[in-house]
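With one protein chain withheld, the remaining protein chains of the complex are depicted in position.
This part shows chain A:
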Amino acid sequence: MVDWLTMTIQMVSLAMAGWCLVSTFRDRPMLVPHLVGMGILWLLVIGQAVATGITMAGGDRPAETAMFVSYLATVVLLPPACAVWGFMERTKWGPAVIAFACLILPVLFVRLEQLWNPVV
């Protein structure tokens, strides 16, 4: 896994969560800029997944490969799934969904890094 990419994803994700929480409390629905933000976040996550996939294809795999791959699949699917689900809702609860997803994502990345590089 690319460390700086993980850091960037976590920062962008938390920023998105903050932004969407503000939208929720201001009673705004999800708008196109939110979607663009989620798109950027998703591209970063895909980039990390591809980079990790290439490293793994080179033979450098974590001990618990099955667990790691299922987490990796989850982080790739989470942003688009929640973006669509949130965008369908035309009230303040749309951004609330995105905020939830963007708070979960950094936690999932902490777990991924633990699996990738277990502290002995």
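Note that in this section contacts are C-beta pairs under 8 Å (C-beta built on N, C-alpha and C of every residue); 3 or more make two chains touch, one makes a residue touch a chain; residues count from 1.
Keep in mind that, in the parts below, contacts and distances are computed from a predicted model.
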Missing subunit (named according to UniProt) among the choices "Xanthine dehydrogenase, molybdenum binding subunit apoprotein", "Branched-chain amino acid transport system permease protein", "Cytochrome bd-type quinol oxidase subunit 2" or "Transcriptional regulator, GntR family": "Cytochrome bd-type quinol oxidase subunit 2"
Residue of A:Ile9, A:Val45 or A:Ala101 in touch with the missing chain, whole complex considered: A:Ala101
Absent-chain interface as seen on chain A, which is shown: 25, 27, 66-67, 70, 74, 78, 81-82, 85-86, 88-89, 91-94, 96-97, 100-101, 104
